[in-house]
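A single protein chain has been removed from this complex, and every other one stays in its place.
The letters A and B name the chains in turn, as written, and every chain counts its residues from 1.
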Amino acid sequence: MDRKIKVISLFLSIAICAVTLVGCYNNGEIENLAYVIAIGIDEADSNSFNLIFQTAVPKSIAGGSGGGGETTVITSFKTDNFLSGLKKTGEYVGRKINLSHTKIIVVSEKVAKEGVTAFLNGLQQNMEIRPNVNVIIAADGAKKYIESVHPKLSSSPAKYYDLLFKSYETDFLVPSTQLEDYLYRAKNYGAQPVAIYMGIDKDINESSKPSADEESKKMIIEGLAVFKMDKMVGNLDPQEATLFALLTGANNNINIEVKDPLDDRFKVLGNIIKEKSSITKVTVKNGKPEIDINLKLKIDVKAVQSDNDYDEPDKAAKLKKAYEDYLNEALKALLSKATYDFKSDIFGFGELTKRNFNTIEEWEKAKWPEIFPQSEYKIKIDVNIIRQG
Amino acid sequence: MKNKIEFGSWEATALMINLVFAQVMLIFPKDMVHFGGSAGWMISIIITLITLIYFTIVVKLYKNIGSLDLIDISASVGGRIFKVVVGLLITVFLTLVVSINLGAFAQTFKIISLDKSPLEYVGVLFLIGMLAAAYYGIEVVARINAFLVPIVIVGFILITLGAIPEFETNNLFPILGDGYASIAKGSILKLSVFSSIIILFFMVPFFKKQYLKKVGYSSIIISGLLLLWSTLSFILVFPYEIAIDKKVPIFQLARRIEIGNYLQRIESVFVLISAISAFLFLGVIFTFIIYIFSKTLDLKRSKPMILPMAVIVFSLALISKRLNIELIGSNALNLIWLTGMALPLVIIIMGAVKKVGVKDNGGVKNGQKN
Partner (left out) sequence: MGFLNSIGKYIFYKEQKGKEGFVLKENKAINCETAQNIASLDVFDKKELEGAFVGCTVNDDILKNNISSDIELNKKIMMTTYDMPKNTDLLYREFNITVKDKVLRSFIVFIDGMTDRTVISNNILQPLMLLSNLEIKEKPVDVGEFIFNRLIPYNQIKKVQKYTEVISNVNFGGCVIFVEGLEYAFMADTKFWDHRGVNAPKSETVIRGPQEAFNEQIRANTALLRKILKDKDLMIEGVTIGKRSNTPCAVMYIKDIANDSLVREVLKRVKSIKVDYIFDSGELEQLIEDNTFMAAPQILATERPDKVAMMLAQGNVAVALDGSPFVLVMPATITEFLHTTEDSNIRFPYVTFIRMIRIIGIAIALLLPGIYIAITTFHQEMIPTNLLFAIEAARENVPFPCVVEILIMELSFELIREAGIRVPGAIGSTIGIVGGLILGQAAVMANIVSPVMIIIVAITALGSFSVPSFSMSFSIRLIRFAYIILGAVAGFLGIALGLVLNSLLLASSKSFGVPFLTPFGPVTKDKYADKLVRQPIWKQEKRPDYLNTKDIKSQPKISRGWSVKDSNEKDED
């Protein structure tokens, strides 16, 4: 019995020692950390970058009123690698930087065109950062973008970023813009990376996007940035991006407008649902990929500006034709743009091609990035109009 | 002085499953990808099948042996000296297993959760668990396995189920991965994941021989399924090109899960689950080391052995980390691990030839030994 007391007291003393010593090891008190919600990378002179950290100021976020103080602190440093920039920020903010709640990584277009993988690699080594952080390419520089974000609806910028991408999910946000996917694509041949492309707002009336971006009228999502390996080669506009999402994503909630087939002045808005039986097949013949795209779509007519009633069968057939023509043309344009202009397999056809090979060795021998620009497409689109009643 | 240790087949099964499962939490799926590329999941099926065949042979052989463990068998076969040699060999083998795994677990947890703490600190935490387990003895350790292992496995399955939306079937192609040769090589080397089956042959007297079949087959099949499922879900989420760089596979898998806006970060739950699994793994093997060692040398009291043995294990673990070699996945080590399967087979064959402990003299002998 006596020994048990000894054991217990031994355990207790170890525990107490550990509690007191742990302070040295993990100075992780929740309020002693600075949470970075956005990381920006801007070009600077010569070989270095400007690193931008947007750090949350919880006090004013929780304070709620919004008018109180700035909800975030933006700091930027000139540095040549990520880690030293991180350290510098920590010194500046006076707290240890924590990346576990980072929502976006913003890269300026200029930097993106030079290639940023080396930089993002440093980020990925960090266990804290989430694999589902969104990668954004800002046309006018990362700092400008981050500074332009002044959410009015939600007091927390983190929530703003979250919701921003959630709301765009309905149109063309694809999971491939997330950090881990981006990195995978940037380093391998099966697919090429895309990222969200932010530009200056020119024409807000053109799109029917939710209200989130009306708050910040300066920047707007301009589509997707297209990369070849780690270098940006061009961008897709929102319509193209929408089609891209339609082609690749499992997203079932995409709105596409076409001209009203019965009245040129107006447009018809339809919600497109991709059926599970849509198949894309890739075969490689004589070193030339042949890509069969078979899309089966259902269209739920959402809004008709004219007086035409598309529930009537013959009118519906016309609308179906209109949609098929439009999609056929637009898809062809998109595919040729990506394949022949950018020479970048953003659609991930390479991943599908893997099915044709038995071993990794064979697949690597096929040298997909070289043969991809010679791809030929066969597109077959089958549209079904869902009629009410 | 020692009470007769006894527990049911459920406890033994749970214990055996965890011995395999703990390695899934460590590095196993990554190794699969390393050997098989996109076909890594096949390796887990192959090694399960090989182990099943191996076990079938052992069970056949055990028909000629009474309810004895390896030490008893070797004592009956080759006398005292042989028994000591075998016992010490197994002790050394298990000490190696436990210390290298201790190092690996400490390293893993340092990476995933205690990144600012020194390695020794994390190691000591594991050591406390091991010490406590050894202090309470095999019976108690087996008992806590009976209810903790199901919890751990259910947690693991929930984590992987959460990752299902992230599955990408394209990742399974090219279907044969790195090719037949590589798969075959991987199957032989990673057979080591089942090397802890040696523990099973020490539990035979505890749960009575007639359950050996049930315990063995069910634990091998269940752990085989777990191996398959873990590898499969890992490969399905991560294409082989990046999978190979992932340090803690299942943890990385857990990082990908996103259930709504409020529950985004499941990976910390993974820390909890894998820590329990690791504690049980280390605790079980360490307890058996003490048991086997004291049984080999006919020690009456085993508790004084615990602390010195723990010091040895801990030092070995630290040394293995200092050597700075990726020990846990290295091929040489994988081959050493196979001792865990080869040695019992040799002893059991010898025992079966001599028909030790069958019927008339079996029970008596066993009783005396205990």
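By definition in this document, a residue touches a chain if its C-beta (ideal position, glycine included) is under 8 Å from a C-beta of that chain, and two chains touch if they have at least 3 such contacts.
Keep in mind that what you see is a predicted model, and the values were worked out from it rather than measured.
Screening A:Lys159, A:Lys315 or A:Lys337 for touch with the missing chain picks out A:Lys159. The omitted chain makes contact with just one of the residues B:Ile45, B:Val59, B:Leu89 or B:Val140: B:Val140. Among B:Phe279, B:Phe293, B:Phe314 or B:Trp337, only B:Phe279 touches the chain left out of the display.
Against the chain not displayed here, chain A makes contact via residues 1, 4-5, 8, 15-16, 18-19, 22-23, 26, 28-31, 33, 35, 37, 56, 58-59, 61-63, 98, 100-101, 103, 128, 130, 156, 158-159, 162.
Where chain B meets the missing chain, the touching residues are 7-8, 10-11, 109, 113-114, 117, 121-122, 125, 128-129, 132-133, 136-137, 140-148, 261-265, 267-269, 271-272, 275-276, 278-280, 283.
By our rule, only the chains that are shown with their structure count from here on.
In this assembly, the C-alpha centroid of chain A lies 41 Å from the C-alpha centroid of chain B. Interface residues of chain B, counted against chain A in their complex, comprise 37-38, 111-112, 114-118, 121, 128, 168, 170-171, 173-179, 239-242, 252, 255-256, 258, 261, 264-265. Here chain A touches chain B in the complex through residues 11, 14, 18, 22, 25-28, 100, 127, 130-132, 162, 180, 183-184, 187-188, 190, 348, 351-352, 354-355, 357-363, going by the rule given at the top.
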